[in-house]
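First, the structure itself, so that you have it in front of you.
Only a single protein chain was left out; the remaining protein chains are all shown in position.
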Amino acid sequence: MAERILDVKNLEINFHTYAGDVKAIRDVSFHLDKGETLAIVGESGSGKSVTTKSLMGLLANNAEVVGGSVMYHGQDILKKSEKEMQNIRGKDIAMIFQDPMTSLDPTMKIGQQIAEPLMKHKKMEKKKAWAQALDILKLVGIVDPEKRINEYPHQFSGGMRQRIVIAIALVCYPEILIADEPTTALDVTIQAQILDLMKELQSKIETSIIFITHDLGVVAGMANRVAVMYAGKIVEYGTVDEIFYNPQHPYTWGLLNSMPTLSSTLLEAIPGTPPDLLDPPKGDAFAARSTYAMKIDVEQEPPFFKVSDTHYAATWLLHPDAPKVTPPTEIIRRQKLFAEMSVNKSVKA
Amino acid sequence: MEEKIKLNPDSFEALPKAEELDNEKIAAPSLTFVQDAWRRLKMNKGAFISLWIIVLMLIVAFGSSFFIDHDSLVKSAPNYANLPAKIPGVPINGFNGKLKVAGEWVDEYKQNNISSDKYFVLGTDYLGRSLAERIIYGTKVSLIVALVATFFDLTIGVAYGIISGWKGGRVDNVMQRIIEIISSVPSLVIVVLMLLVLKPGMTSIIAAIAISSWTTMARMIRAETLQLKSQEYVLAARSLGESAPKIAWKHLVPNLSSIIIIQTMYTIPTAIFFEAFLSFIGIGISAPETSLGVLLNDGQKNFQFLPYQMWYPAIVLCVLMIAFNLLGDGLRDAFDPKTRR
Partner (left out) sequence: MRKYLLKRVFYMVLTLFLVATITFFLMKLMPGTPYSNQEKMTPQQIQIMNEQYGLNKPIWLQYLIYLGGMLHGDLGTSFQYSNQPVSYLISSRIGASAQLGLQAMIFGVVIGIIIGSFAAINRNTWIDTLCTILSIIGKSVPNFVLAVLLQFYIALKLGWFPIADWGGFSYTVLPTIALGVGPLAETARFIRTGMVDVLNSDYIELARAKGLTKFGIVYHHALRNSLIPLVTLIGPYTVALMTGSMVIENIFSIPGIGEQFVKSITTNDYPTIMGVTMLFSAGLVVVILLTDIVYGIIDPRIRLSGNGD
C-alpha cells in the first residue's frame, strides 16, 4: 500500500448566515495516498469546494469548522495558525482554481506571479526565482517563454492562462495539488489539453492530486479513486472502475445516467433539487429525489456498507434486509461489464 | 458501525412517491424589482432614516409657506437684533436667552429690555429677524433651487444621453465631443459666467447649475443606453417596427430608472452645495433674499461673537447634505444588480 499523506476524518463545517447555520459539510472522511489522484464528484453546492478550501485554510470568514481533523504529516491542519498555514499553502499544498480568466492579477507580469511563491517559500531572490519561473513555463508548454514571461495576463488566451495558473501551483513542487474544476471554464478541446498536461506533470513532479469536478466524464481518464458527494456528505467512494461500473448508491446511478455515453440514447436528469442545508433532512439526504427511497431512508442515516476493500457506499439498499431493486438499464449494462472485467482479471491472474 | 441502527419491520418498504418534488417549491415570494429595492432600502438604517429626515425637511420647508411670508421676513426690527436662542422651558445656557460674553453668561433679553414672554427659539440675526423663520425659509429656497436645477439637469441629461447612445455613429461622436468640451471647462467657471450675464437671483442660479452639471448624467445614460440597445428585448421591439420614441419610453427609460434615481440623489446635494457656495461668496442669492448660503454668509461675519448665527444654518445644511448622500448610497446599494444576490 502506498503512503497515506492526507487523512480527513469526520470533517464538519458550518456557515453562519443571516438565516441560520448552513451545515455545508457533514461528517466527511476520506484519505489521499502518495502519487494518486482522488476525484471528488458532486453537483454544485454539494460541498466539494468547501472541503478542499478547508484543507488550504482558505475558508470564508463566516465558515466554522465544527468538528473533525485533517491529518497531514502527523499534524492536524485545522489546528494550525494562519501564519503556519501560510508556510504550507503554495509550498506543500497548492491549488488550481476554476476560472483562469479571473484568477490572475491583471496588473502583474506573469513572471512575477509565478516567482512569488518561490520568493516566499524558498527565500529565493528575484532573479533566481524568475529563472525558475521560466523553466516551469516551458514545462507547462508556453511557447516562446522568454518573451511571454514579461507579459500580462490579458495577453494570454484562457487555455494559456490556465497553464500559467498550473505553473504557479506547481512551481514549488507541492506534495498535494488541489484542482478545483480546472477545466470547467475552458473549451472542450482545451479541456483535454489541460488534463493531459496535468497527468504528464503529475508523473514528472510526483504530486498527489485532489480533483474536484461535477463532470464524471473528466474523472474517468484522470482519477485513481472517486468520492461522490451529495448534500455535504460522501455517499459512495471506490476506485474509478468500481464507481463507474459497479455503482451502488442511487445518486451515483443518477449521475452516471445523466452522463452521455456512446451507447446511451436518452439522458436522464435527476429530478428535483438538492436539499436545503440550513435544515438537512433526516436520514438519507437523497431520499427525496430517489425513486428507490424506502421508509428507513427518511428515518435514519445510512452507514457505509462495504462493497469491496476499496469500495463503500452509504445506502440502505445494501442492507441485507433490503429488498433487491432493479437499477436503471444503463447501470445494469455497466455492472455486466464490471462482472466481465473482474472475470478477465481473475483469469489473467 | 451498525450498533445504533434500529430496524422496524416496515423499514424497507418503498416510500410513497407523491412528496418527491416538494423541494422544488420556491420558498420566498417573488418580488418585483421595485419591491425588492424598497425592501433592501428599508434594511439600510442610515438611508431609511435619511429618507424620513428629507421628507420631514420638505414638509417643514414647504409647509411653512402658509405661515412665513417673504415680506414680513425682510422687515427689520432693530430692537430685537442679535438675540440668542430662547426656548420656553429650557433652562440650559445657550437656549435660555443667555449668551456668553467675555466668559460670562449674560441674559441678552433682559439687557435689551425685551418683555419676558418674547421667545426666539433659534435667536435673531443682526436685523432682529427670527433666525428659525429665516432658516426654514432659506431651506425652502435652497431646496427649490436644488430640486428645479436637478429637474432640468435630469431632463437634459437623460434626453441627450438616450439620443446620443441610441443614434450612435456620427451623431454620437459629435454629441460626445460636445460633452467633452463642455466638461473640460470647470463647472464653476460656467456658473460664474452665467451669473455675470444673467441677472443674479434664483432663476440664474438654477440655470447656471443645470447647464453646468447635466454632462455627468448624459454620459452615464449614454453608456447604459449603448448596452441596452443590444439587449434582445430592445432588438425584438425594433424588429417589430416600434418607433424609436416609443421604444425609448417603454423599454429604455424603465431600465434606466435606477441609474436616473441614483444619479439624481447625488445631483441634489451637489446643487445644494453650489447654491450655498455661490451665495456664500456673494455672487448667488443675495440679501434681502434668503437661502442657506446667504444665512451662512451673514453668520460668518459675526461668528466670533455670535457663533450660533452660523452654527444653526450650517447644521441644517450639513444634515441636508448628509441625508441626501446617505440616501443616494442606500439607493445605489438597493438598485445595484451587482449586490443583488
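To keep things simple, chains are lettered A and B as they appear, and every chain counts its residues starting from 1.
As a convention for this text, a contact is a pair of C-beta atoms (placed from the backbone, for glycine too) under 8 Å apart; a residue touches a chain by one contact, two chains touch by 3 or more.
Because the structure is a prediction, the values reported are computed rather than measured.
Enquirer: Using the contact definition given at the top, list the shown chains touched by the missing chain.
Expert: Across the whole assembly, the hidden chain touches A, B.
Enquirer: Tell me which residue among B:Val192, B:Ala207, B:Leu226 or B:Ala244 touches the hidden chain in the full complex.
Expert: B:Val192
Enquirer: Out of A:Phe30, A:Phe97 or A:Trp316, which is the one that touches the chain we can't see?
Expert: Counting the whole complex, the residue in contact with the absent chain is A:Phe97.
Enquirer: Just to verify: which one of B:Ala37, B:Leu83, B:Met220 or B:Ala276 makes contact with the chain not shown?
Expert: Residue touching the absent chain, from the options given: B:Ala276.
Enquirer: Given the full complex, what residues of chain A touch the hidden partner chain?
Expert: Chain A touches the missing chain through residues 56, 58, 82, 85-91, 94-95, 97-99, 102-108, 116-117, 120-121, 152, 154-155, 165, 168-169.
Enquirer: For review purposes, identify every residue of chain B that touches the missing chain, sorted by number.
Expert: These residues touch the chain not displayed: 177, 180-181, 184-189, 192-193, 196-197, 199, 269, 273, 276-277, 280-283, 296, 300, 303-304, 307, 310, 314, 317-318, 321-322, 325-326, 329.
Keep this in mind: only the chains that are shown with their structure count from here on.
Enquirer: Distance-wise, how many Å sit between the C-alpha centres of chain A and chain B, to the nearest whole number?
Expert: Inter-chain centre distance comes to 52 Å.
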